[in-house]
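Heads up, this is only part of the complex; the chains shown haven't been moved.
Residue numbering begins at 1 within each chain, and the chains themselves are lettered A, B and C in the order written.
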Amino acid sequence: MRLSSVDDAAWASPWRRRRVGEKAALSLGLVLTALVAPPWPGTVLVSLVALAAILGPARIRPTVLTRVMTPPLVFILIGAASVAVGLGAPAADSRLLWQWGPLSLSHEGLARCAALTGHGIAGALALMVLATTTPMVDLITSCRRLRIPDPLLEVASLTYRLLWVLLTTAIGIRQAQAARLCDAAPLRRRIEATGDAVGAVLVRSWDQARRLEEGLAGRGYESSLTTLPLDRPASTRFLAASATALAGIWALVWLTVRHG
Amino acid sequence: MAEALVLRATGLHAGYLGQEVLRGAGLELPTGCRLALLGANGSGKTTLLRCLSGAHRPSSGTVEVAGNRLGSGRGALREHRRRVQLVLQDPDDQLFSADVSQDVSFGPMNLGLPPDEVRARVRESLALLGVSHLAERPTHQLSYGERKRVATAGAVAMRPEVLLLDEPTAGLDPAGVHEMLAALERLIAQGTTVVLATHDVDLALAWGEQAAVVLDGTVRQGPVTDILADQTLLAAARLHRPWPLELAARLGLGVAPRHLDDIVTALTTPH
Amino acid sequence: MHIAEGFLSPAQCAIWYAASAPFVVHGARAVIAESRKSPENKLLLAAAGAFTFVLSAIKLPSVTGSSSHPTGTGMGAILFRPPVMAFLGSVVLLFQALLLAHGGITTLGANVFSMAIAGPWAGYGVYMLCRKARLPWYAGVFGAMFFADLVTYCVTSLQLAIAYPDAGSGLLGSLAKFLGIFAVTQVPLAVMEGLLGVLVFRFLSRV
């Protein structure tokens, strides 16, 4: 079942064979830079570096990235727009552009809106460096090194496995309901049908848990679900390139702030 | 063809996430014809069924039921779905109500029929599928074969003109297969046109009048004994010749037997 | 609504992480204790987590024309209790951030606080109150789902308001803006989620 473009991309990415720690270092370094650096030029530079990494060596198709970025963009734009608009009496020192009743728009508001949009887009792109190159299970497996207790990691990776099984069921049921003309029914019946679908998926989830437990018992499952540790070669070149990119961003930020 | 077509698809292109699975597939289904649909896993068989039923919108091409073309409008899709019903392989992805009667009543209720009419349809569909005795049972307690027949009853309760079945006999024991095929006979006798998608070439030969093979995104259709005797086509579709045709060819019988009986007749009748 | 990556300052991210940590650690302890009790529990907990993820991906019948999804926080709280939900909810939010780009890593603490802690506890509190008051079961379920959904969105609005106080009217003005945008459109959805909860529990009582 293929339902998540990010997940598909992560499994297919040539960067999948890189160490999770190295990718996480680059991605989180960019995320923190996106948060801390001034919007101009910091967030723009972070966005460019993240885009270059994702579309370049990580070889994610632009259409996939567009699809992936749409939901966070919607949130960022709505949030930023509401920050831009002032409510109630505007601050004394603000340069107003427009006012209507209690609502107002000022230069300061627009600047905050632009900054927020910059931070948001840069942050989301920086996070996608990790998300589009690293399958969830790799991330969970590598968390063993952080000394997170095994049972928690096992529950998390089983959750990942089971969610595809349940999503397949949920989608199948919703389509079966649509095929039997659920969409045309009155609202009341549509709500009832949604309740049935959720209930059926819940029952299925319990059933699947029981069946998987029996299946695993046969494979020798007693108390832990230990599998091979990930075997990924370290790459000093990758780390060096990441460090250079981050240092470059900060150097340019410093130059701009000093001369701007 | 001279017969009236109940369903016709032409030039279908369709796929998922940018990958094209169907590349110009077409199908002609005469009213009352038993069509066996064959194709390897991943050949696009299920995608074709989903396009025919209106569950998947092809990127180009047309689907018509009894001359009415399936458009993009909501009303047209609704009308199409009422006439063409698809039952998928795994019943667990289709059954959603707490008990059997309720599940089967789902479609008729959505048609806005009065309760008495709905009850009558539920009774009728369960009887046609031979599962009247399960009416009051919770769906998740049924056996796999029972769940498959209940899922089919849910589609039958819509009184479709065309019933598309994806692997209706897969995973059933011989008795279950027999009961499912008997149920299909009752539906066909009532005037429903049935398309049966299967991996089982022997079943396709014994059951079908026509066969269609999905291969490289297109469809090859014809009389079942022609299609299933075409070695080149079958090899390309990763299928093999059904045993009656294979045996007839090996023995040089010069007939196209569809059942064991045909073989016995051919061998015991003096030339 | 998940707060997107890059939306909160490092200080605010840290504060919300700190606020969520005790609850999540408490939940993680509960999960470890449960899974030590029997190997089967690990699978049941994972199934619960997967269900929570899938629930949040199911489209609710549209009233306004826009598509919307349940938060599922109330149902999780009733079915699996708030401590376990704090952990499972965090896992689900991490999955949503990385699989669907809903939310983020630095904002995970804030999102966990609203969706895996505040919502479930509010819902569970209402559920227990209704049971103490001997109200019928469906009132408790409806209340739990309704309030869990609404509280989740109010907390998210508060988080955004604290991060971006209005230049003129300050925190309250900003809160009014975010509540206006998110929470008010959320009321019909909260009602819908409450109804959904009642239907699902009725379904469970019949199987």
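Simple rule for what comes next: a residue touches a chain if its C-beta (ideal position, glycine included) is under 8 Å from a C-beta of that chain, and two chains touch if they have at least 3 such contacts.
Predicted model, so just to flag it, every value in this text is computed and none were measured.
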Stoichiometry of the whole complex per this structure file is A x1, B x2, C x1
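Everything that follows uses one rule, which is that only the chains that are shown with their structure count from here on.
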Separation of mean Cα positions, chain C and chain A [Å, integer]
18
Centroid spacing, where centroids are CA-atom means, of chain B and chain C in whole angstrom:
43
Rounded Å distance between chain A and chain B, as computed from the means of their C-alpha atoms
41
Residues of chain A that contact two or more other chains, please.
196-197, 199-200, 203
Can you pull out the residues of chain C that are in contact with at least two other chains?
203, 207
Please output the residues of chain C touching chain A within their complex, sorted ascending.
1-10, 13, 28, 31-32, 35-36, 39-40, 42-51, 53-55, 57-61, 63, 79, 87-88, 91-92, 95, 97-102, 104-106, 160, 164, 166-169, 173-174, 176-178, 181, 192, 195-196, 198-200, 202-204, 207
Parts of chain A lying in touch with chain B, wherever the complex brings them together
2, 5, 8, 63, 168-169, 171-173, 175-185, 189, 193, 196-197, 199-200, 203-204, 207
Under the touch definition given earlier, write down the residues of chain B that touch chain A in their complex.
16-18, 53-55, 74, 78, 81-82, 85-86, 88, 90, 92-98, 106-107, 109-112, 140, 151, 154-155, 158
